[in-house]
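I'd like to ask some things about the structure below.
Complex shown without one protein chain; remaining protein chains in place.
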Amino acid sequence: MNLNRRSLFAAGTAAAAIAPLSRARAQANTIRIGVMNDQSGPYRDIGGPNGVTMAQIAAQEFGNRGFTVEVIGADHQNKPDVGANLARQWFDQGVDMVLDVPTSSVGLAVNQVAREKNKVYINVGAATADLTGPQCSPVTAHWVYDTYMLAKSTGGAMVRAGGKKWFFITADYAFGHALERDTSNFVRAAGGTVAGAVRYPFPATTDFSSFLLQAQASRAEVIGLCNAGQDTINSIKQAAEFGLTRRGVKIAALLMFIADVHALGLEQGQGLVMTESFYWDLNDRTRAFSRRVQPRLNNRQMPNMVTAGNYSATLHFLKAVADMGVPAAKASGVEIMNRMKAMPVEDEAFGQGTLRQDGRMMIPSYLWEVKKPSESTGPWDYLKLLQTTPADEAWRPLSEGGCPLVRS
Amino acid sequence: MASETTAGAIPTSAGEEQGIWGYSRAQFVALIVLAGILVVGPYFLYPVFLMKLLCFALFACAFNLLIGYVGLLSFGHAAYFGMGGYIAGYTAKAWGFTPEVAILAGAAIAAAQGAVFGWIAIRRQGIYFAMITLAMAQMVYFFCVQAPFTGGEDGIQAIPRGHLFGLIDLHDDMAMYWFVAAVFLIGFLLVHRIIHSPYGQVLKAIRENEPRATSLGYRTDDYKLVAFILSAMLAGVAGGVKSLVFGIATLTDVHWSMSGEVVLMTLVGGLGTVFGPVIGAAVIVAMQNYLAEMGAWVTVIQGGIFVICVLAFRRGIIGEIANLLRVKL
Partner (left out) sequence: MDEIFGIPAPLLFGQLLLGLINGAFYAMLSLGLAVIFGLLNIINFTHGAQFMMGAFVAWMLLAWAGVGYWGALILAPLIVGATGVVIERLMISRLYKLDHLYGLLLTFGIGLIVEGVFRNYFGSSGLPYRIPDALQGAWDLGFMFLPIYRGWVVVFSLVICLATWLVIEKTRLGAYLRAATENAPLVQAFGVNVPRMITLTYGAGVALAALAGVLAAPIYSVNPQMGTNLIIIVFAVVVIGGMGSILGSVLTGFGLGVVEGMTKVFWPEASSTVIFVIMAIVLLTRPAGLFGRA
């Protein structure tokens, strides 16, 4: 832990501490944003302290438009109960919006609390499409990606490229199941077949060789990895080790971030196909944005779709608050969210987008291939664009999500 | 072998003195203080935090009943705590049970589980006992990951607090607090009652010297089993209350690290003391809350507390205080 992170959390202490309610009641003219994510576990490098920093940058750039903004951060340890407790405490003590919340199970747990307390909840880090589906809520938005969009982009593209026969290696919990289900649908719809699937105990598995061997025995052409973070990295490494990749089996890492590519290295990562809705080197706008924020991030990480999403979501939320005035914003999370849906989203990171009725942020998704070491010009030059799915095709149609808000 | 060494390790109690309701005077004073804190607490501290604290305090008291008074270290108590939470949460959410019935259902299943696991585990002693309870708890964990009703990694979410006896709305934090405080006090007094009953005296005799208790004609296994079931049941109550307070029941509560945490709480407070587990739970829960922003350092601090307690303060906080004041607490 470095000083930067400590000072970052100094502000968080006040909210996280158990203070008498009277003292904790926030000043009337301060909007407080709580960034909750994994600060110490396997997903730390995807968001973590950098996720908090990006929200702070957005708040600073927003400036003072008649009210002050305070950003605090905390660790949910990837545990739904910890996340739910923390959200409850934050809302009870004057936090106006909870942001990020990776890990699907935690993301859904916080969703319940936010709805109960009528406070805005913008999920950036979690994958589950249920947030805008059966569990959608009038205070919730889902910002940069979900299982449906990953499955459609990566799954569909790989079948079209000739990978007809799939085998899934799936983390045995809600997120893994959802990703496997969504991807299977797209594979079958595109004319592919699913040769089999194996579900491994999460998070207690480090050796994937046994499952890779089963995948090989099934004679699948594509191995779909329905997992994330450390597990994905281990699976990819071991697939190379056991000669699967050399025998022409393709690996589809259905959820992978540029931070994972950075950890894996191009030597082992080359040729992988992945989907992200943000890449720093996409165009002039993203390049300028990324170069500007990079110096402030831990380990000089480049922003990825989650950290950039925190920036974008914070900015849009603050615009809506400024538009309706602080007293009205403090009164009702539903009203802020309605205002956010009525306003177009525009920022440097993602360009233009809209917030749909069910809380889904509509932006294009991009399919990437990891470069060969020879193609890369230096650190963070990792991806080349294969295909763009426009915003209106990338996401699950409003009618198929089963969101109760849509029917009413 | 283990039973003899165990006896030496646990702080032995001095001669029993009778006071008010079976409490010594010092214990009675401490009880009054505790009750006072329970009443005043929510006006100074965040009630949800206090409720969490009380749930863990009850859990630690249940655990202490085994380690402190029978000398059995269970390394799998999360199984009963977590299962109580799942059952209470599920029955409250899916079947619409009122909170008190849901908690009783959780306690009943936890007790049944305790009966089976206890029956298997008490045949062994010392480290083997700890290992068997750990093995059983791991199987429960696996069951909870796989069984559809637990919701796997997501847990059971949006558990309603409901209406107590179908009448009193518990959605208000203060109403819920009084309910939790009442459950805690009942559990706490029950543990005390058990310890001071003739049955409890036999338990202590078993702890001190099992072969001797056997030779005196006590069927020690039966005594141990009943203690195990009671402990599991109370742990189930604690878990059930916790899941209602937070509206969520998850794998965290059945994971083996939760079993380690309750050992830590009891050890910090003082093994075999009446108030130790409560204080220990308060210290650990408060630490996790206050130090949350320090991330992984919390683990380091917890480990440090373990080490310091084992090396220097084996009596725990309450045990040391009691020793200083030369009273029993």
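Should a chain be cited, it is by its letter among A and B, assigned in written order, with residues numbered from 1 in that chain.
By definition in this document, a residue touches a chain if its C-beta (ideal position, glycine included) is under 8 Å from a C-beta of that chain, and two chains touch if they have at least 3 such contacts.
Fair warning: this is a prediction, and the values are worked out from it, not measured in the lab.
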Return the single residue from A:Gly107, A:Gly192, A:Gly229 or A:Gly401 that touches the missing chain. A:Gly229
The one residue from B:Ala94, B:Leu216 or B:Val300 touching the chain left out of view is B:Val300
Across B:Leu45, B:Ala135 or B:Val327, the one contacting the chain not displayed is B:Ala135
Go through chain A and note every residue touching the omitted chain. 1, 40-42, 44-45, 172, 198-201, 203-207, 209-211, 213-214, 216-217, 229-230, 233-234, 237-238, 241-244, 247, 259, 263-265
Touch rule applied to chain B and the missing chain gives residues 2, 5-6, 8-10, 73, 120, 123-124, 126-128, 130-132, 134-136, 138-139, 141-142, 145-146, 256, 260, 263, 267, 295-300, 302-307, 309-311, 314
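The definition used in the following text is that only the chains that are shown with their structure count from here on.
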Residue set of chain B touching chain A in the complex reads 44-46, 48-49, 52, 145, 151-155, 157-158, 246-250, 252-253, 286, 289-290, 292-297
Hey, which residues of chain A end up touching chain B in the complex? 1, 9, 12-13, 16-21, 39-40, 73-75, 79-82, 84-86, 88-89, 92-93, 104-105, 108-109, 112-113, 172-175, 201-202
